[in-house]
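Excluded from the complex is one protein chain; the other protein chains are retained at their positions.
Letters are used for the chains, namely A, B and C, taken in the order the chains are written, and counting of residues starts over at 1 for each.
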Amino acid sequence: MTNSPLALVAGAGPGLGQTLISEFSSGGFNTIGLKRNVVGSESEALEALDLTDADQVQRKVGQVIETHGTPKLVVHNTAKLVISDFEGTTNEDFEKTWRALVLSAVNLARAVLPAMAETGGGTFIVSGATASLRGGANFAAFASAKAGLRSLTQSLAREYGPKGVHIAHVILDGIIDTEASRARHSLSPDRMMNPQDIASVYLTLAHQPKSTWTHELDLRPMGESF
Amino acid sequence: MTNSPLALVAGAGPGLGQTLISEFSSGGFNTIGLKRNVVGSESEALEALDLTDADQVQRKVGQVIETHGTPKLVVHNTAKLVISDFEGTTNEDFEKTWRALVLSAVNLARAVLPAMAETGGGTFIVSGATASLRGGANFAAFASAKAGLRSLTQSLAREYGPKGVHIAHVILDGIIDTEASRARHSLSPDRMMNPQDIASVYLTLAHQPKSTWTHELDLRPMGESF
Amino acid sequence: MTNSPLALVAGAGPGLGQTLISEFSSGGFNTIGLKRNVVGSESEALEALDLTDADQVQRKVGQVIETHGTPKLVVHNTAKLVISDFEGTTNEDFEKTWRALVLSAVNLARAVLPAMAETGGGTFIVSGATASLRGGANFAAFASAKAGLRSLTQSLAREYGPKGVHIAHVILDGIIDTEASRARHSLSPDRMMNPQDIASVYLTLAHQPKSTWTHELDLRPMGESF
Partner (left out) sequence: MTNSPLALVAGAGPGLGQTLISEFSSGGFNTIGLKRNVVGSESEALEALDLTDADQVQRKVGQVIETHGTPKLVVHNTAKLVISDFEGTTNEDFEKTWRALVLSAVNLARAVLPAMAETGGGTFIVSGATASLRGGANFAAFASAKAGLRSLTQSLAREYGPKGVHIAHVILDGIIDTEASRARHSLSPDRMMNPQDIASVYLTLAHQPKSTWTHELDLRPMGESF
């Protein structure tokens, strides 16, 4: 166990997840990413687990806590995007999206929040999206799961806030600048959200004093309409 | 096939569901309730099916449509209430609540909306609750599912509205006056919502002209704080 | 004093206001419109007053109540639209818009709500707009006033609801089909909101039983995006 406080990043894929890991590490956290598949060449700072599998999350995060201490910062940042009209969206799409976005957060919260409440707090941040706030054509599965996740985050805030755990929801209202999104979109990078800048906001939330906690904020690049 | 337009009420338990059936019938609709268990003594106006089972919904609602025509009014009114702090809410609670409230609406929508869009419209109403708008302590599972359901309804409205199907979400912000709620709460009946009055609002929505569709409204008894 | 209950329509210009008057009259109300300038050829059902002038509203509405009894239905439907970028919007624009939309509602509420609360209730409806929910480029003055009006309506609902007065806010999310809007927009009439259909919704609100009051609903024509 190092002296650095533990940070966990659930959903540690290339893109925002990996940037959160490296920025949290630079920011003084002993940071571990949780993701389904970890290949040999990847950093040791990753733990392979299926966040939708309650037993696995409980067991593996339990081991991490035993080894590294109770986390002071936990981020839920899993991704599962389905874009399709309703008739083209299968029940499997709805179910997988809900499992990936909502049930994974339930599993993560269950594995960390009681311990965090007991040991004096910390910060639990959930990544939201534009679709967290409203449904839209071609987003029935994604928006429904993101809305359910936002509501879950509100319930957790109202239960764990008084116990000293800061629960926050960040609405990422724009395209994150990653290799994948550069390939997919023709947007100029300065119309996208820099993952390091997002990580910096998450770190600021993690350091907010108990006098002034933010539960929800939005982030969007200059010029993004809203 | 009668000449009366078909109405379907998914979630036809004692309480609001059965009142919707009887009031829609009085209002000129050939009304059929969809519910899991139908006992012999119950009205023929009920079809036994598990709304969370996609195949069953597709097959049985398909048969109903074949026999009675495409519905002009469909209500999603399933119930699944879990009240418990987060740590006492199991993953099964989360999953069952999501299946009962969200997946059932997906199944119902899939079984009726394409046909309604093809045959010139109709109205699809979803019963919401206070918890549809915000999470709360002890409501993590219920509020999350209701928020997901509300978002789904918004997505459906944006996809099927332009195709002529009126999709509405009604926020029932109060206790419905039923035998069960009289037994459970000490509230005076005049602080509860009369199910016949709710049914009357649903009928009004079903008759709104295309010039003035309501997507969302709230209902609460006089004196209910909000 | 007739036996018909009194309805007041504040903001009785050509368009929605005059249709509300004629539809409320057909619906059994003794209806009086309140507007600034009444010309000789206009119906006797109009009272000339400046709704932004507190003394005048108090005195003239007081006389109307003395003659016709306490109203059972009151609608605030004044109009004052400014469309301009911020730099082109003068302080006078901001002030006039606030007076026309918010202060007029304060004056109207002051003149009728205490009497309505004392005599057993009634309904007070405020016409909102898309801009009531959010600011937007070129709508700084109008949206700000409409948001202030919506908030005022919420405060009134929370004060007068428990006293038996039903306070409702209707979000008119679309272009109302009037001569003026046909001249201004190239929209097909079936993409606009029919004022008679809106009046019918207001009448329905006026007849809602105390068991199921709507505080807020939206109205938009089929196909209007939202």
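Methods note: a contact is a pair of C-beta atoms (placed from the backbone, for glycine too) under 8 Å apart; a residue touches a chain by one contact, two chains touch by 3 or more.
Source: prediction; values computed, not measured.
Although it is not drawn, the missing chain touches A, C when the whole complex is taken into account.
Here the missing chain is touched by one residue of A:D53, A:D93 or A:D197, and it is A:D197. For subunit C, the residues touching the chain absent from view are 54, 85-87, 91, 94-95, 98, 102-103, 106-107, 109-110, 113-114, 131, 134-140, 143-160. Contacts to the hidden chain, counted on subunit A, fall at residues 157-158, 161-162, 164, 166, 177, 190, 192-194, 197-198, 200-201, 204, 208-223, 225-226.
The rule is simple: only the chains that are shown with their structure count from here on.
With angles rounded to a multiple of 5, the C-alpha fit of subunit A against subunit B returns 180 degrees of rotation.
Note: centroid distance subunit A to subunit C, computed from Cα atoms, is 45 Å. Along subunit C, no residue makes contact with two or more other chains.
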